[in-house]
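Structure record follows, encoded as structure tokens.
Here the complex is missing a single protein chain, while all its other protein chains stay put.
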Amino acid sequence: MSAATPLPAYAGYKHFITTSPSAGVAHVEINRPDKLNAFHEGMWRELGAVFNQLSRDSDVRAVVLSGAGDRAFTAGLDVKAAAEEGSILGGKVNLDPARKAARFRRSVDDFQSCISAIEKCEKPVICVMHGICLGLAIDIACCADVRLAARDARFAVKEVDIGMAADIGTLSRLPKIVGSASWVKDVCLTARDFNAAEALAQGFVSRVLDDKKAALAEAFKLAAFMSEKSPVAVQGTKELLNHARDHTVEDSLRYTGVWNAAALQTKDLQDALLSNLQRRKPTFEKL
Amino acid sequence: MSAATPLPAYAGYKHFITTSPSAGVAHVEINRPDKLNAFHEGMWRELGAVFNQLSRDSDVRAVVLSGAGDRAFTAGLDVKAAAEEGSILGGKVNLDPARKAARFRRSVDDFQSCISAIEKCEKPVICVMHGICLGLAIDIACCADVRLAARDARFAVKEVDIGMAADIGTLSRLPKIVGSASWVKDVCLTARDFNAAEALAQGFVSRVLDDKKAALAEAFKLAAFMSEKSPVAVQGTKELLNHARDHTVEDSLRYTGVWNAAALQTKDLQDALLSNLQRRKPTFEKL
Amino acid sequence: MSAATPLPAYAGYKHFITTSPSAGVAHVEINRPDKLNAFHEGMWRELGAVFNQLSRDSDVRAVVLSGAGDRAFTAGLDVKAAAEEGSILGGKVNLDPARKAARFRRSVDDFQSCISAIEKCEKPVICVMHGICLGLAIDIACCADVRLAARDARFAVKEVDIGMAADIGTLSRLPKIVGSASWVKDVCLTARDFNAAEALAQGFVSRVLDDKKAALAEAFKLAAFMSEKSPVAVQGTKELLNHARDHTVEDSLRYTGVWNAAALQTKDLQDALLSNLQRRKPTFEKL
Amino acid sequence: MSAATPLPAYAGYKHFITTSPSAGVAHVEINRPDKLNAFHEGMWRELGAVFNQLSRDSDVRAVVLSGAGDRAFTAGLDVKAAAEEGSILGGKVNLDPARKAARFRRSVDDFQSCISAIEKCEKPVICVMHGICLGLAIDIACCADVRLAARDARFAVKEVDIGMAADIGTLSRLPKIVGSASWVKDVCLTARDFNAAEALAQGFVSRVLDDKKAALAEAFKLAAFMSEKSPVAVQGTKELLNHARDHTVEDSLRYTGVWNAAALQTKDLQDALLSNLQRRKPTFEKL
Amino acid sequence: MSAATPLPAYAGYKHFITTSPSAGVAHVEINRPDKLNAFHEGMWRELGAVFNQLSRDSDVRAVVLSGAGDRAFTAGLDVKAAAEEGSILGGKVNLDPARKAARFRRSVDDFQSCISAIEKCEKPVICVMHGICLGLAIDIACCADVRLAARDARFAVKEVDIGMAADIGTLSRLPKIVGSASWVKDVCLTARDFNAAEALAQGFVSRVLDDKKAALAEAFKLAAFMSEKSPVAVQGTKELLNHARDHTVEDSLRYTGVWNAAALQTKDLQDALLSNLQRRKPTFEKL
Partner (left out) sequence: MSAATPLPAYAGYKHFITTSPSAGVAHVEINRPDKLNAFHEGMWRELGAVFNQLSRDSDVRAVVLSGAGDRAFTAGLDVKAAAEEGSILGGKVNLDPARKAARFRRSVDDFQSCISAIEKCEKPVICVMHGICLGLAIDIACCADVRLAARDARFAVKEVDIGMAADIGTLSRLPKIVGSASWVKDVCLTARDFNAAEALAQGFVSRVLDDKKAALAEAFKLAAFMSEKSPVAVQGTKELLNHARDHTVEDSLRYTGVWNAAALQTKDLQDALLSNLQRRKPTFEKL
């Protein structure tokens, strides 16, 4: 993706490269390819910051997230780094278990909220998964709106293999983004691998492309397509779909009505209708 | 479907033809084929009224909903009519945005509650989708219990293309009636078309037939099949499945127990058991 | 499965045979093959007791549930026995309908809570379905974590055919364990049969094997695989996935953090990490 | 209240007199004083219609509800009429209990939704209770926003005394509008009387006045006071308080933000601020 | 209360004396007065069993719960016994904290479910509190329907004083049974004493009587009063009020309609109406 324009507002981040393949689209790359893009604490804190910034950046209308290098979207948590930082193995040993629990709870809260920033980002996020996609890779992908995979992607909800239940979102979100609970239990309780074809068949990803390059190209096309629509319509749609997941239909309908009470007052509606009639492409103001 | 018997109780509706292909089955047709069955306000108000009446009509045990003509189930909202009526583009211009918002909110509430009448109808509703199925077509179909498609059906959650988030139910219900959240986000955020095969693969429809005629025939068969069962059992099943969608398993089990505390006192239970033993078809009283 | 070791602690049950195909795995067989494993009240009460015991039995880390004999997982409720016991047809006739309703409600509550014991069991439960799987078979299977089928399995949500809405859990759980609501409504409202291939395509089961023997072998392998992992990780994963189903993502993330605040203090984490480094199989203490 | 202006738009109702004591205020009187304002089906249907109309009537900004005559706000359900109509004692006797249950359920639904119209009315409703206030009186009052009592008011949640649990809203709402669950259980389980002082002490009413005349005068003053404020602010406040009752704080905060995103665009905000500065009374446009 | 009739069906319990002060009323006494009625594990298990039995005992229509002796309703957990049993201080020391946590969680679950049996009991439960009412005393009382106090009652949510957050129900229920959150936080965070007058003012109890004897007499009167009403009405009222606490008004109204669909078919309704007309006391059959 050589031609991508760097986005200066995101130049300060160390672990993520953010460029723009086309107007209104941001491409965020996890950039630690020599370590299979494995995450240490500094990285997930930065990930949260990047997506919080994207959420309020009115120049950005759609986001693509991928991993740098050929081998991995991300191999997940860098367990060695985590052990050294003490965030997993608990640090200061002489605390009583209740006090240690408070530390762990706060750490997990912080970690979760960095990853949830992807879901809370007001713009659609398309996640491109290739190569190794383990553990945290699934937590991250579950927060994206659309998931695409390269054919070489190899997934696993790996956490039980290191003696823990996944706690950064996979167990909370995966059952709500695919159809088969039996399959979810199978992959989460066994930590077994699954490939792109299985991910597609189960609805975890919605398209499989030949390789990372093709998957990225598809993601850029999709993001460009979304970014040309009315941002009032697109961002409202994301918000309302996320709200629906966690509420009754009755509640969701009500919230939708209140949301659209303002959103329907956008000029985009007339512009879109008029453009449709005139068979030309409308352009919409920033949101 | 020439042989269908008209249902006199529904003769007064202007935009919907309601007939009976067989005992206990009502067939409701959206009847504005020259405009691709596109909806204006009068139509959706009538749709609500038709289904409210069907819900309490003890002669009806199952309903089939389809669109008249060869070209469309429905092309969705008649945007031109809506603009003239002011329900979309907001009418009286000199209100402040808060007052306009109140108008929009009330209009959306009214509109939603007309369409939700399909879901609230106590009888099972089978929706037959053919040809063009855009925007409101999806909102309507999401309220039905079973969705069948003709092979020529072409679907789109079209709303973002006219600058708005869908607000009549698609965003509230679609994520709960198919398995893949990635696919839902894809079709809702892009407004792209999808065909019958994709709709089947994703579980949006549960069967695809060769053409509208075949799909209708299948729907009539299915509806007839349902209408011959105990209406206490069938209508209870619909209610309990709809309740389950919006409640925890614990809540749903409790509600089920309370519901069946009365329902199990039906004579249908003995009649069904006896008929099973005697290998004859039972008949059940109206509900 | 001749080589299975009997589990003495479960020898007292009359209607279920519980053996151990391998360390940490319990195999529970519904044992009334001459009646197609159909359930009477004594059986479902015992089923609840068996799973409550398994839940707290620290020697057991995974459970396989199947039906004895070649013909049926279970044909469901033994309607004849139920009629004699009065639990379905209501017993004492001279009660007024409100008093009868109280009886029915309490019976359904008791029955539900026996079957829910499978879901509440803290260990993963793999259900192997073969031959006839009707009515209660689906209620039971919906409580398991993973569902496997033999190719000859024939399923039906049969209750409407005996004049009642299913009330032991199918209507509460089935919509939440498969993706397509249209399919769920179809099979629940018609009581029609579906086979193993359809069950797999819809995500109700996650694997189909050639015959019961192969399905059991696969289940034992899967159970053995799970039972060798850290029980803190595996049982936590089951709990968190079940919790997620009935809560918002926000709630689920919070609960996960609190759960793992204690669970991450397990020695299993270090043991698993170390074993991974040393490329040997770890062993974990009982939980 | 002789000087009240009749409101012609409400002249068609038979059982309710609607007048206007001051600009923007509607006074609805239950008008069957010779029968202690006891309700038959025609009355509660009309009550629903009156409040649905008030909700959308932009000339009305606050509503006072009271009972005509000196003796009763309302003695509740006219049991004799209900028995004749069959809505309580069940009508057609030869239905089986399941079918009778469906009738009862639908009747209760309809009845509830007529009474809930008071709660759903977008304008604040002040209920003035005097004399006899039994059964349905409490259901109705629980739907109002503010409850005032005359000193002679005598209340009872009377339903258990006629062999039934209250089903038109008291049991759903009363526990949420007063503080002491022990008191709620006491009055609901015993059907005992309580007087105005007790009602005040428990927070059921928020003020007690000397007699009906004084209570009405106070209600008119309060209603006039509310109707002079910005209707955007007042109606938003009612909506948000009702929403809060049934949602988590998190949900409620979010809904509030979305609601006010439009409401804060009202001109009323500037007008109110400016008027405050200029120490004059602002006037606000209809909503 | 010397004249009370023993209830033979409850004679087998060791720690609770169950008698009947009048027809249909059961009086359960916590019977360990020499230890201030402090609870050890055997006691709370028995308490659960007593209330489960009362719930299904059709001879019982209302229950009074009190503590034997002059000095205490109950001083709460017998901390010394608990420490010996290991249920609080954790028993087997060489488990890792995750495994210990599983033990604690299961113990708390069991303990909670014994106490919750009071709330789940289908009959109204009136709790009479006198003398010392500490810790578990509050958990227990929160499960009752009506709380009465003797003037000498001294209450405290004592748990923080022994280094723990109350976990048997007080923190879950107390905020929902009184009005002032500030007061709840005050007494729960400080563990300070409060007396009967304060308990009454805050709505925790609904009546204060001169001494234990007077409070018991009042409770028996109240229980007798309730037990003479239709049990269909009374038990339905309890159920619906408990349901309302944990559900939205919308949900609660719906549940109420379904509940009463069966309950309104009771003969008690006619009997009650007729008795009212004839100004005689009706009698109602068992439920």
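Chains here go by letter, A, B, C, D and E, matching the order in which they are written, and residues are numbered from 1 within each.
In the analysis below, a contact is a pair of C-beta atoms (placed from the backbone, for glycine too) under 8 Å apart; a residue touches a chain by one contact, two chains touch by 3 or more.
Quick caveat, the model's predicted, so the values are computed rather than measured.
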Which of E:N37, E:S66, E:Q202 or E:S252 touches the missing chain? It is E:Q202
I'm checking contacts with the chain that's been left out. Which of D:T74, D:S107, D:S182 or D:Q265 qualifies? D:Q265
Tell me, which residues in subunit E touch the chain that this view leaves out? 79, 83, 88-90, 97, 100-102, 104-105, 108-109, 112, 116, 119, 159-167, 169, 171-173, 175-176, 178-186, 188-192, 202-203, 245-247
List the residues of subunit C that touch the chain left out of this view. 247, 251, 255, 258-259, 261-262, 265
Provide the residue numbers of subunit A that touch the chain removed from this figure. 56, 96-99, 101-102, 106, 232, 235, 262-268, 285-287
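Methods note: only the chains that are shown with their structure count from here on.
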Subunit A on subunit C, rotation in degrees - Cα superposition, rounded to nearest 5: 120
Whole-Å distance, C-alpha centre of subunit C to that of subunit E, is 35
Shared-interface residues of subunit C (touching two or more other chains) are 97, 100-102, 176, 178-180, 202-203, 232, 245, 250, 262-266, 268
